[in-house]
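With one protein chain removed, the remaining protein chains of the complex are shown where they sit.
Note that the chains take the letters A, B and C in the order they are written out, and that residue 1 is the start of every chain.
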Amino acid sequence: MPPHSVEAEAPAVDLRVSVGGVELATPLILASGTWGYGPEALPYLDYSRVGALSPKGITRHPRAGNPEPRVRECNGGLLNSVGLENVGIEAFIADKLPLIRDYPTKRVVNFSGSSVEEFAEMAAMLAVAEGVDVLEANLSCPNVKAGGAAFGTDEGLVRETTAAVRGASRGRPVWIKLSPNVTSISTMARAARDTGADAVTVANSFLGLSFDTRTRRPVFANVVSGYSGPAIKPMMLRLVYEVARELPGFPVVGLGGVMEAEDAVEYFLAGACAFGVGTAALVDPRCAGRIVDGLEAYCRSQGFERIRDLQGAIVR
Amino acid sequence: MPPHSVEAEAPAVDLRVSVGGVELATPLILASGTWGYGPEALPYLDYSRVGALSPKGITRHPRAGNPEPRVRECNGGLLNSVGLENVGIEAFIADKLPLIRDYPTKRVVNFSGSSVEEFAEMAAMLAVAEGVDVLEANLSCPNVKAGGAAFGTDEGLVRETTAAVRGASRGRPVWIKLSPNVTSISTMARAARDTGADAVTVANSFLGLSFDTRTRRPVFANVVSGYSGPAIKPMMLRLVYEVARELPGFPVVGLGGVMEAEDAVEYFLAGACAFGVGTAALVDPRCAGRIVDGLEAYCRSQGFERIRDLQGAIVR
Amino acid sequence: MIQAAEFFQAPVVHIAEPGGDAALFEVELELPGLAGRCAPGQYFLVRVGEGVDPLLRRVFLLAGASREGVVLQHHASSPAEAERLRALLQSSWQLDAFGPHGTAFAVDDARDALIAASGVGVAAAAFLATRHLLAGRAVRLLVPEEMAEAAQSLVEAVGDEGILVAHFDLPLEGPALEARLAAEFASAPGHAAYAAGPRALVDAFAAAAARHDGPAQVCLTDSTISCGFGMCLACVVDTPAGRRRICTEGLVFDAAAFR
Partner (left out) sequence: MIQAAEFFQAPVVHIAEPGGDAALFEVELELPGLAGRCAPGQYFLVRVGEGVDPLLRRVFLLAGASREGVVLQHHASSPAEAERLRALLQSSWQLDAFGPHGTAFAVDDARDALIAASGVGVAAAAFLATRHLLAGRAVRLLVPEEMAEAAQSLVEAVGDEGILVAHFDLPLEGPALEARLAAEFASAPGHAAYAAGPRALVDAFAAAAARHDGPAQVCLTDSTISCGFGMCLACVVDTPAGRRRICTEGLVFDAAAFR
């Protein structure tokens, strides 16, 4: 039963959504990497209006990440080569998780392995860590053993990694975060679904690069970086649309360039059951509250009592 | 020997480039689809400063293209679903080609087949048409026979189509325009190179879509459309960089979001030997002259006597 | 008659809101000596800001021309978009504007005029009305109810003895408007008839003008214009006389083209 709202005339909108059995209070997920580990964002938002928090992506060992500069704006998008700087899984579980365990939201822990075995090892640790609601495997990071190509661009590796993480997760929900740099996103999503994923996150940043024409050097030490923000929204919407159409009923978390409530509505129409917000945090961490309020107002204006009914609600 | 310039102090920059044996007066190519058939742009530019003109892409039969709306701006990029409206190859050769035959530039004729046989049939017609300098096969259009997936996303189809076009081209240069919506652009470029392509154009627009949140309808009748302009530049640069690195020495024409001379310099640094300008034409058709002038000034300021030396001139 | 359009860097003199539609705004540009080349129905392609958002030029319809310069109106996609563009215009000393562009109304000022207009079309209609008024002809200007006030003030600026503003409270789509326009034509035999507005108004006007015994022309003011230079085929419409690019072969057409 949706919580009865006090203002009688403006009927409350039921903002709850379910992502493959995981109940979220609202459909907004704080994407990994742009909201810190959680406490950093506390002063700017109300976690009870946030469906889930994905802390900074963690790796098996601490990483210092890439040298400066790590971020560069470009024509409505953001290039980042932070290089997955993080405290490592042990310190995350010991020092960071306790800080966010009592937040009134779900915790979707994003992790990157450099091999299938490492993904499984990390999944096993997260499976028993208190306060981890969902394991989100970031397949858009390089497979160090196999020459550095991203896991998410090889169907076989997606199957192997998903199965390994599923096997080690002790029943905790497993989301697979896919790479958008593929010919057929639905093939990768199907591979994840068929090997035990409860949902797919579509998707991590696109590969991009930029040169400083004055010095004729690449902007980033690693040359290639991740491209995100408003500029990638139309492409990510197409990827979400394809997965939702090819795998009807399979939960998709859509993200890429969501800055306002209208952007989130497009992801629902494309078929997503929830959406992520990453780069927008860097512009204004209050955007989370603003977007959820905007969605509530949109549902009222369009006559939707439950936000989940927006999913795929395209008018032909 | 570069043409000797009158202003003694400002040494002329040699703007000539060669793309797989095709000599262009300057490295700027007017990309297919945004400059009309050629005469429409005449009032706004000096064709002797344009390396090559790619008229509107043609198909075997005339096409009315898609219903309105056909274009929609989005966060620094452009979505288009024109639907390849064109007069068809017969009318192009009879009515359009004669108008541009005497322009002081090269003509790179862009054509899209709905099957491998149709690509070959069109190539044979263009191979003997007077005034066609280069055949550019647009593999980023749907293969109607095989369920509509784009030719450019299937390695085998890229080989088959390139070989068929090569076979029918009677020795005229063949460029293959690739689709950017692939996992490995270098695999597709290698497939084209190994079956007779003289160069690859990297690349056509990305797939994207957008919804009108007021009406909850897709903006375009075909739902999915082509995404181009400034927003796609970092991703296209990465694709050009990968092809140039994996297939050293193989000519790449790079395009995507070039609005100013600095953008073109980035494509040279990524490894392109020439670059295309598409969406920028819609903003200001005078941009062609402005970009070539800007490149000349850039070469002078950086001490390059020949613009072709900019190719891959990254400072490590 | 198609005037040779040019690229200008034109200083912004004044920015205003004509009223009647929050998505409409008006800009006065300092372009001395251009009045003679500007005709009703024509427009300027204006680059708003220098960034990537907005990217393409916007259509600014000619609403008037004087010795000092031109008055243009733009119909944004929403009031919020209008505010965004206005703010960008305020910050630019000079505007990159290409025009006067496109075909113009052939003004037959030997006849009284019947003009139907909606949205930004009202600005073109007012410009058109002045030509007839200056020739001592009577003008009947028919606009939607919400535009009546704005039309009245535009006309007052022109000195309004000979002009009568009437309004209709009908949706642009559907048969009702066509019937109302047919009645207007019946009581305006031989008049020079013009319409300026979105496609729905133009279609109703063209149908109603079928048996009109005077010249009838239309101006499509709300089409999706992308390049505006006739190169991209984004504005192509089907007409009985074949496929036409609105941006260069319009915005003004003979009404018969839309029957």
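Just so we're on the same page, a residue touches a chain if its C-beta (ideal position, glycine included) is under 8 Å from a C-beta of that chain, and two chains touch if they have at least 3 such contacts.
These figures come from a predicted structure and were not determined experimentally.
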item	value
Contacts of the hidden chain among displayed chains	A, B, C
Contact with the hidden chain (one of A:Asp14, A:Glu85, A:Asp133 or A:Glu262)	A:Glu85
Touch with the omitted chain, as defined above, among C:Asp53, C:Glu184 or C:Asp222	C:Asp53
Chain not shown: contacting residue from A:Pro230, A:Pro251 or A:Gly271	A:Pro230
Identified contact with the non-displayed chain, of A:Glu40, A:Asp194 or A:Asp293	A:Glu40
Subunit C, residues in touch with the chain not shown (by the definition above)	50-53, 84, 87-92
Hidden partner chain, residues of subunit A it touches	33-36, 40-41, 44, 56, 64-65, 68-71, 73, 75-78, 80, 82, 85, 229-231, 259, 279, 281-286
Touch list for subunit B against the chain that is not drawn	75-76
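We adopt the following convention: only the chains that are shown with their structure count from here on.
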item	value
Most contacted chain pair (by C-beta pair count)	A-B
Furthest chain, CA centroid comparison against subunit A	C
Separation of mean Cα positions, subunit C and subunit A [Å, integer]	47
Overlap residues in subunit C, where contacts from two or more other chains coincide	52-53
Per-residue overlap in subunit B, given as positions that touch at least 2 other chains	75-77, 230-231
